[in-house]
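Just dropping this structure here.
Missing here is one protein chain; the remaining ones are kept as they sit in the complex.
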Amino acid sequence: MSNTLGNKLRVTVFGQSHAPAIGAVIEGLPAGFAPDMEAVAAFMRRRAPGRDATATARREEDAVEVVAGLNERGQTCGAPLVGLICNTDTRSRDYSNLYRAPRPGHADFAAWRKFGDARDVRGGGQFSGRLTAPLCFAGALAVQLLAKRGVTVAAHIARIAGIDDDAPDPVHPALPLYEEGAFPVLNAGAGEKMRVAILEARRAGDSVGGVVRVVAAGVPAGLGEPMFGGVENRLAAALFGIPAVRGVEFGEGFQAADLRGSQHNDAFAAENGLVVTETNRHAGVLGGIATGMPILCRVAFKPTPSIAREQKTVDLQTMEQVPLVVSGRHDPCIVPRAVPVVEAVTALVLADMILEGA
Amino acid sequence: MSNTLGNKLRVTVFGQSHAPAIGAVIEGLPAGFAPDMEAVAAFMRRRAPGRDATATARREEDAVEVVAGLNERGQTCGAPLVGLICNTDTRSRDYSNLYRAPRPGHADFAAWRKFGDARDVRGGGQFSGRLTAPLCFAGALAVQLLAKRGVTVAAHIARIAGIDDDAPDPVHPALPLYEEGAFPVLNAGAGEKMRVAILEARRAGDSVGGVVRVVAAGVPAGLGEPMFGGVENRLAAALFGIPAVRGVEFGEGFQAADLRGSQHNDAFAAENGLVVTETNRHAGVLGGIATGMPILCRVAFKPTPSIAREQKTVDLQTMEQVPLVVSGRHDPCIVPRAVPVVEAVTALVLADMILEGA
Amino acid sequence: MSNTLGNKLRVTVFGQSHAPAIGAVIEGLPAGFAPDMEAVAAFMRRRAPGRDATATARREEDAVEVVAGLNERGQTCGAPLVGLICNTDTRSRDYSNLYRAPRPGHADFAAWRKFGDARDVRGGGQFSGRLTAPLCFAGALAVQLLAKRGVTVAAHIARIAGIDDDAPDPVHPALPLYEEGAFPVLNAGAGEKMRVAILEARRAGDSVGGVVRVVAAGVPAGLGEPMFGGVENRLAAALFGIPAVRGVEFGEGFQAADLRGSQHNDAFAAENGLVVTETNRHAGVLGGIATGMPILCRVAFKPTPSIAREQKTVDLQTMEQVPLVVSGRHDPCIVPRAVPVVEAVTALVLADMILEGA
Partner (left out) sequence: MSNTLGNKLRVTVFGQSHAPAIGAVIEGLPAGFAPDMEAVAAFMRRRAPGRDATATARREEDAVEVVAGLNERGQTCGAPLVGLICNTDTRSRDYSNLYRAPRPGHADFAAWRKFGDARDVRGGGQFSGRLTAPLCFAGALAVQLLAKRGVTVAAHIARIAGIDDDAPDPVHPALPLYEEGAFPVLNAGAGEKMRVAILEARRAGDSVGGVVRVVAAGVPAGLGEPMFGGVENRLAAALFGIPAVRGVEFGEGFQAADLRGSQHNDAFAAENGLVVTETNRHAGVLGGIATGMPILCRVAFKPTPSIAREQKTVDLQTMEQVPLVVSGRHDPCIVPRAVPVVEAVTALVLADMILEGA
């Protein structure tokens, strides 16, 4: 089903922006795992709004209550783990405008064609970016599971508004730590320029997009299956589930299309009795299967569709084009807050594959 | 399983390059469908080697024998349809070198880490591009199913060796017909330059990569499911199953990351009582769900890893780095032959989603 | 996953007997469906304890809170529906005895071998019969969905402690209504005898088993798929998920083994332009596919394993056989309360198959 990710470690995300609650059911966690709930909360704070001048001023308190799946000593017991986040701010309002006027660039219109008048438009309903909170909850657990197996997953901003951050060394990528920084870049100077560009766009009533890069190190060679069960297939299938994602590429990605084979192939070498590659343009995946080298993936985000400028839409009742001004406070750039989401999704996919023996 | 694509229309591809046969089992075809086998054969010829000076001179006769699934009048009867392609050229040779020396850029090394010494190295085994033949067989059937529902899928070369073809109008994309042309481009001049670049690379004992663009028109609005069941998720998951694919993007894709929201959002308009968008940067998908506008997707292919130049690998027995020369005749550019494969995979995914009611 | 039932209408049941909550996530409900919550509550009361002298005196208040999946008008909106039942009585106790001494006939020992010391033993943990409450919640919705499509599902007690109720006419089965009766039988006299037998067993510190029969009328001919996707396969797979079930049979079931073909085959006849069978020993299913005749299925329940008598178990710490007295108040016969559970599971499977187009 569409709200479900994974085979052996399976996450079902539920809720709508203004339903009583959102949350996630996580099946397949190994029994006896005692999650570090402090670390989970820290991970989720990286996604929370209101931490940086460039993000929306809105604040959410995303306290997760675990209502099932733990034994009396706080360990997973073999039953599905359920995390619940209550939506505290769900006062009733007049949503009739939203029912009539789909916002450009949002899922509103598509949802109408799919679910008709029964769709939940309040705050974006089930398409709200708020649903990435339970995803981060599940992902934070996956990150802990992977750490026990020597697998590290770390994402950072690669590009915003045309400004590139440094690229990490693909063979020995630096894995940044994000506990503190709300704006996870490798080069602080590039981050500063991005911040300026975001604030500039906001002043213009506009928004910007960007690219998140994620690195997974320590992935065991042999992970992944041929054809449709490869690391790339499964990561891409999941990453496109993050709102606003429009492209996913591995290693050189679209740049690889412009290289010659002699420039792109990575030579094999022996290192401490192991086979490695001298370079890592293959980004840790050949034939869909992990080689043991770091996996590198880039994810393209479109600019936030909610902008302050007047736009054109169609009144679904009169079927006439009408002007639309989207009110409310929105992130002028979703990319910084998307970083932990990309990390969460990547960790969930890899943990699922490892537990599955894929 | 990794060799299986789809939920309701499900294709299982099997075989290895030098096994007695390769083929596909197709479950879920509606009963009473009489495939046009001439059209299927024509579709498969587009993938066959030896049709263009830029491709390998090797020839395969990929005659598909349907051994199950049809009634005595040539209609699908509700049972799985099975297409078998016998591998005529599977004489035994000495493969000991291949067992020891993984080719750079190929799946050889990853397969060794996954399957150990039991892997089939003959001609690339199950990782061979030859497995795209049964995929095209299944895809050709999906194309016919979609045509009955008014959905057209067409792919073409967008870029090779850094040379771009024209981009189609995203709102009213021209859907090229490929019955004849072995080099499917929109602008013949661009195609000529690409050909020159390919031949140049071949002369240099090298290879080039490129980008395939696929357009799906007539996809019903509302197709696709939220979060992980969207059109993008499912297409990407499948497209990364094609050998050598390194990136998938929709609409503006990675370019979208550099646009502002006011530049990227598509205004809604009313046209003949329907809601359309004035532009189509969203490429027919919002929130994972089809809007009814054409779906546009670009797929990046790395340069063929098989090159004539000497490369470096590791002898898996001695664990020492050794030089390697990959012999045999290979496509200096896989992109032209990948065009029908991209089309096949896209058609299979869309037909599956439509039959599933996704 | 094991806690999940269904393909297109998918229910994931979660919780443990003493976790903060139990509940169910229901994916795939058609958008725009407004569940009759009164009817849902009435359905669930049929499963609730304390309604009959033969059942345990324990009382639970199984109020379901729908925390996601409805729009502001109480209709399904296309997002997963989540029903939550808070476990009010979860005070901490000393469970050390349960950790050491697996109860005969219960899942305790198997759970230990599967999940080790991390298993949740409190009140039976995830194996508790309490988990059938969210199953009934989901099933009550399925019953309503089926009713809109003319499909009726009704279960009743067929046998308890060796006492048979009347068998319904398989061609025109009476579908009893159970709103009131806590002891759903067709023949009140048989029910009285069963009650006596149950109370007798209780007095003896013992328990009894029985058989539930479920009838589904109005199932569209053609539902079900060949081989492993048949009506019987899918019903049986689900019904064995109800605690204490040990056998499932359709139509004549195990009796069919003793009949001759001429006695068992049902003659076809024409009735009002439709093909029917004169008798219904095939119980509405041939080759796994529904014929349109009523589907009849019988489900065998073992006697409640919790009995007042002293039994023998093994102390998992000392690995020595020790006597065990299971304390607490228990149902001396689970069958009456299992009737709505069988109905719920049957309705979920049929609704899933219908929505799936199976």
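We call the chains A, B and C, going by the order they appear; numbering starts again at 1 in every chain.
Here, contacts are C-beta pairs under 8 Å (C-beta built on N, C-alpha and C of every residue); 3 or more make two chains touch, one makes a residue touch a chain.
None of the values given here were measured: they were computed from a predicted structure.
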| item | value |
| --- | --- |
| Which displayed chains the unshown chain touches | A, B, C |
| Residue touching the undisplayed chain, where the options are C:78, C:243 or C:340 | C:243 |
| Full-complex contact with the absent chain, from C:23, C:168 or C:305 | C:305 |
| Missing-partner contacts on subunit C, residue numbers | 1-5, 13, 102, 104-111, 113-114, 126-127, 131, 159-162, 201, 204-211, 221-222, 224-230, 232-234, 236-238, 240-241, 243, 245-254, 256-270, 273, 275, 277-278, 282, 285-292, 298, 300-307, 309, 311-314, 316, 319-321, 358 |
| Subunit A, residues in touch with the chain not shown (by the definition above) | 8, 78-79, 226, 357 |
| Residue ranges of subunit B at the interface with the undisplayed chain | 1-4, 10, 12, 14-16, 18-23, 25, 27-28, 31-33, 65-72, 75-80, 82, 84, 92, 95, 111, 114-120, 122, 125-126 |
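One rule holds in what follows: only the chains that are shown with their structure count from here on.
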| item | value |
| --- | --- |
| Chain whose Cα centroid lies at the greatest distance from that of subunit C | B |
| By count of C-beta pairs in contact, the leading pair of chains | A-B |
| Subunit A and subunit C: spacing of chain centres that average the CA atoms, whole Å | 39 |
| Length of the line joining the C-alpha centres of subunit B and subunit C, rounded to whole Å | 46 |
| Residues of subunit C touching at least two other chains | 78-79 |
